[in-house]
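Have a look at this one.
The complex is shown incomplete by one protein chain, all other protein chains being positioned as in the whole.
As written, the chain order gives the labels A, B and C, with residue 1 at the start of each chain.
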Amino acid sequence: MSLYDDFFYSSEVNQLFSEKETIAFMLTVEAELAAAQASTGLISIENAAYIKQACNVDFIDIPKLKKEIRLGGNAAIPLVQQLMKIVKNSNFEASKYVHYGATSQDIIDTASVLQIKVFINWLNQKIEVLVNELVRLTSTHKGTLMIGRTLLQQAKPITFGLKTAAWLESICRIKESLKESERRLLVLQMAGAVGSQNVNLSHEVVSKLAESLELNTSFSWQSNRDSFSLFACNLGVLSGSLGKIATDISLLMQTEIAEVFEGCALGKGGSSTMPHKRNPVTCSAILANSKRTPGLVSTMLASMNQEHERSAGGWHAEWEVLTQLMMLVGGSIEKSIELIAGLEVDKNRMLQNLEITKGLIYAENVAFALTNTLGKSAAHELVEKACKTALEKKMHLKDILEENKIEISNLDELFKPEKSKGNSIEIVEEILRETQSRFKG
Amino acid sequence: MSLYDDFFYSSEVNQLFSEKETIAFMLTVEAELAAAQASTGLISIENAAYIKQACNVDFIDIPKLKKEIRLGGNAAIPLVQQLMKIVKNSNFEASKYVHYGATSQDIIDTASVLQIKVFINWLNQKIEVLVNELVRLTSTHKGTLMIGRTLLQQAKPITFGLKTAAWLESICRIKESLKESERRLLVLQMAGAVGSQNVNLSHEVVSKLAESLELNTSFSWQSNRDSFSLFACNLGVLSGSLGKIATDISLLMQTEIAEVFEGCALGKGGSSTMPHKRNPVTCSAILANSKRTPGLVSTMLASMNQEHERSAGGWHAEWEVLTQLMMLVGGSIEKSIELIAGLEVDKNRMLQNLEITKGLIYAENVAFALTNTLGKSAAHELVEKACKTALEKKMHLKDILEENKIEISNLDELFKPEKSKGNSIEIVEEILRETQSRFKG
Amino acid sequence: MSLYDDFFYSSEVNQLFSEKETIAFMLTVEAELAAAQASTGLISIENAAYIKQACNVDFIDIPKLKKEIRLGGNAAIPLVQQLMKIVKNSNFEASKYVHYGATSQDIIDTASVLQIKVFINWLNQKIEVLVNELVRLTSTHKGTLMIGRTLLQQAKPITFGLKTAAWLESICRIKESLKESERRLLVLQMAGAVGSQNVNLSHEVVSKLAESLELNTSFSWQSNRDSFSLFACNLGVLSGSLGKIATDISLLMQTEIAEVFEGCALGKGGSSTMPHKRNPVTCSAILANSKRTPGLVSTMLASMNQEHERSAGGWHAEWEVLTQLMMLVGGSIEKSIELIAGLEVDKNRMLQNLEITKGLIYAENVAFALTNTLGKSAAHELVEKACKTALEKKMHLKDILEENKIEISNLDELFKPEKSKGNSIEIVEEILRETQSRFKG
Partner (left out) sequence: MSLYDDFFYSSEVNQLFSEKETIAFMLTVEAELAAAQASTGLISIENAAYIKQACNVDFIDIPKLKKEIRLGGNAAIPLVQQLMKIVKNSNFEASKYVHYGATSQDIIDTASVLQIKVFINWLNQKIEVLVNELVRLTSTHKGTLMIGRTLLQQAKPITFGLKTAAWLESICRIKESLKESERRLLVLQMAGAVGSQNVNLSHEVVSKLAESLELNTSFSWQSNRDSFSLFACNLGVLSGSLGKIATDISLLMQTEIAEVFEGCALGKGGSSTMPHKRNPVTCSAILANSKRTPGLVSTMLASMNQEHERSAGGWHAEWEVLTQLMMLVGGSIEKSIELIAGLEVDKNRMLQNLEITKGLIYAENVAFALTNTLGKSAAHELVEKACKTALEKKMHLKDILEENKIEISNLDELFKPEKSKGNSIEIVEEILRETQSRFKG
């Protein structure tokens, strides 16, 4: 399961979701709950202090806890048992107020939200780095001519910057979407066994706790999991957008196209027996992750039909799946930064590839130029015929036209990619401007 | 495929995505494109008028068009061919300016966005109706006592309004999310073959077109499909939240629980041979839809890795899948309104079911009450033993306690559900207040 | 939903799953049930004859039936009601024995199995045609040299036949798997409301019915849906294997590679404005279908957790999803036959593409040849250096070696693709032999 830790994943994110960290977050919730209850006078400040002191993951026997999950069915039950014992050892009275009024799901869900919050902050920073790299790449290549391809066929010239600007926009959009959903996602779960709150989880306690954990308050969402699902969706979309970038790059790296390359580290992507290969190794990881995320998102969505006030199975299905999604996206964003930051662009090869069709990609230009003198249909007919001849004779379309003495004043211009790139440059510039204003705003 | 049109779907939404309507939306784009080009002086106003006049779905030979899609690979190619002929019949010159500068995907994507826009407006109205029904149901039952259930086991009392308020909140959240994503979703696609725009799709033309179609402008997103995918996700989440409601209701309708029922229409859900049955027919449709949407969302996500400037396969995979998602969600929201509007609640049965455990659901109350006099652990021990005896003797816990002369001043109070419902009512009232302010804001 | 009927689907399969045909299959089950009950003396032969006569889809008011599905929750309930009336009109007594002892699911499931049986027969025929086309293509090109590609990079020479033989094997394997699962799939469902059979569905009746419908007998599988799910899986795998073929072909059709092409029909895959394009139109349909099937399979699997003796939602989710899967696979197999039958192979281009790396793809040959004289590591070092020089100087590796006077007796041989194709031809021949024996066996 983890042989590929460094290949598919980010070690920082892996660390965040380690067993130990996960338990530590749960202990944070228990400690802060006691503190909130103390601050409202529900329990004594001393007792809260004893509890807080005990909420140290190093005191927890994790293997024992894992074994006992089989009995209780979630991690909070054996954790609270251990925690109570630890507190009891230092102060018997305080041990009565451990997990006071709370239910297992309160602790597990809130701890998950805290982890998600740390992950989102990390992710936002990484997205910003990626955006910066894409801005740099786009600026550099806003005028770098290449062929645009549709249905895997050469179509018309664009600039490489136009392609990367579209990547950039897709990342900015999902960044916005993630931001907008945070408000509903980063909320407390603390309402007791059936979501009705109780004397120990008063409105005041819950408010204090939300404040100290820096989360929004919320009523129970124990079996209403739209926010977790939508978060999974946002991750799925981000993974998909990164997969699109990796798709393009892996295709552009094909031996026969060879326009861009993953950065070259010692031994990376190479093959000892095939020295010419530049394997898209980083792309492969991002692509693999983007193939795995849709199924995980569908699991989150399919788990939403949770029964009554707490589900038997639906809730449990989320635990590892949401974590895996974050871990895969964590890996993909890190690899994407590496990919874009190190991307090598072969502008000459791009220009050469524009010549592969021997002028056919400019046929529309010719037809258009002839329309004024010949009318649209005659012009199209002529060009179609010329193209056919060019293909048969394996000659350049321009040469065919000249051979047939077709008079077009600016014939050479029609076959220049820089005259056929449309508004590529203007579009790129506008996207860069917008990106800057988004990020400043 | 369509035998179940009336069971899973909404006839209004089915109508919106009929062949004819779909083509009509594409023709609207072609007509408005010509108009925008005329308004900027690129083509004559007369020619635009001829084109607009021809953009009438009744002129289109749909069976022919469907046959020809096999050749071109999308619906715009044969549609434009037919359209050109129709225009040519009325004015030869005008026919030159049909689909002027545009590419197939410009037309298909923009037409899809227009359909989505109509769908979203429809959906928002339906969501509002559902929200109103949920508000009504929640208000009515804010104090209706029932048992809260976790892991399918009776846990503690809540009110039925607390349950429905949580449903209500989940619908309000996804409504917000849909609203927030609209800005990025309801955008024009109009940038020519490779997304670089061209003289016929100038900045000015595109702006005018966006204005007349009441869409936001956008640069090309031909192969950057995050907004469509995220829209699919939002639909998937809504379907999931409706599925959660149907899950709860279908479980509450079980013969052995019988607390709520789908409204009773003549013959609905009944069985001629089994007169006692109240089949959750409407729930079954909503549940089935909620099982189908996650797979469709995953398809949208898995189709995001689209190659270069237009994909071979990825784009095509979206067409029917996104439509199916909207159709399924259209059906689910209509059925959910019907479900909630007609829901029958048996308050007496809810009260009876609170008695099924013979007081065991109040064991915690007793333990809590005894804590002050006995201390926490002795109190728990006593109650645990009493519960065991109650189970063995099939007696009521209260009777066991009285038999054992356990002195608790307010013993009767401890066994009243209205004393054990926590802040159910306050929470419901707060949620209703928030819902109102959300909808006024 | 159906604008793309001819693009993604097979008209024959669409026809099989039309509303009318679906109802006709249900009526067949009702008619044969009565006949089986008559043959065992349970009902009179006359009554069975009246019922059979009435089981004509042309007598059914389909729009009315569709409306009424909302009430009963499935198509059998209103169908039986209509059928009873029709029978009653001709013979009152006979009407008592309509649907005698059966439950809705008996009729719907058995009718589905009958449709599946027709579909499987159709599919098997189509698979055989595809296999024949693949055998032909493979035989023709067993020695056609081309480059093998790994991770989208040129690796080593193979023959085109080796590639197509691997496609062929994958189709033969899933054909076998489909065959093996038939026995468990093509079974009767006829056990009454809760699967316990009854006096009217005696062992004898059920046996007779199975015999007349040419299905295997089975006990109730009303909520145990493994066979339907596994059938969906087999379809998903077939769709995936066809998608793999379309992936390869669409990549080989890239302008820069141009080794194979979809057959060229008038107007197919062409672009009026881009005459050089050979769009992979058929591939796009197959690829789109292969992107859609995994999500549908996951829905079938996710619907397996069906409650008790008949599910509320899980069963209903299957209806359209399994049909869609068959329809998509029906389309994909037809398109794949068209694709393979019409495939154009450019052997010269394949040879040219073998030269793109200027000999680097043969570097391993050189290293191997030098190992005997220099030892492995020195040989590798030398070749690695030579390759580097070749890349820098943009020269052919052979020229670099000659320039450096590296002595290898058979240097020219090392750079011939036919000497580097391994056992491609022998493997192809063996696969063709095995395919023949499988199909005769």
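We take it that a residue touches a chain if its C-beta (ideal position, glycine included) is under 8 Å from a C-beta of that chain, and two chains touch if they have at least 3 such contacts.
These numbers come from a predicted model, not from an experiment.
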From B:67, B:85, B:277 or B:438, residue that would touch the chain that is not displayed: B:277
Per the touch definition above, residue among B:302, B:400 or B:414 touching the missing chain: B:302
Full-complex contact with the absent chain, from C:28, C:144, C:255 or C:290: C:290
Omitted-chain contact residue, chosen from C:49, C:129 or C:304: C:304
Touch with the omitted chain, as defined above, among A:57, A:129, A:288 or A:356: A:288
Where the missing chain touches chain A, by residue: 1-8, 17, 19, 22-23, 66-73, 75, 193, 246, 250, 265-269, 273-274, 279-281, 283-292, 294-299, 302-303, 312-314, 316-317, 319-321, 323-324, 327
Touching residues (missing chain, whole complex) on chain B: 147, 149-156, 250-251, 253-257, 272-281, 284, 294-295, 298, 302, 353, 356-357, 360-361, 363-364, 367, 380, 383-384, 387-388, 391
Positions on chain C contacted by the hidden chain, ascending: 73, 96, 148-152, 155-158, 162-163, 165-167, 169-170, 173-174, 176-177, 180-181, 184, 191-198, 202-203, 219-227, 229-230, 233-234, 236-237, 239-241, 243-244, 246-248, 251, 287, 290-291, 293-295, 297-299, 301-302, 304-312, 371, 376, 421-424, 426-427, 430-431
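Keep in mind that, in the parts below, only the chains that are shown with their structure count from here on.
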Chain centre separation (chain B, chain C; CA means) in Å: 32
Chain centre separation in whole Å, for chain B relative to chain A (CA means): 24
Set of chain B residues in contact with two or more other chains: 73, 193, 246, 287, 290-291, 294-295, 297-299, 302, 312
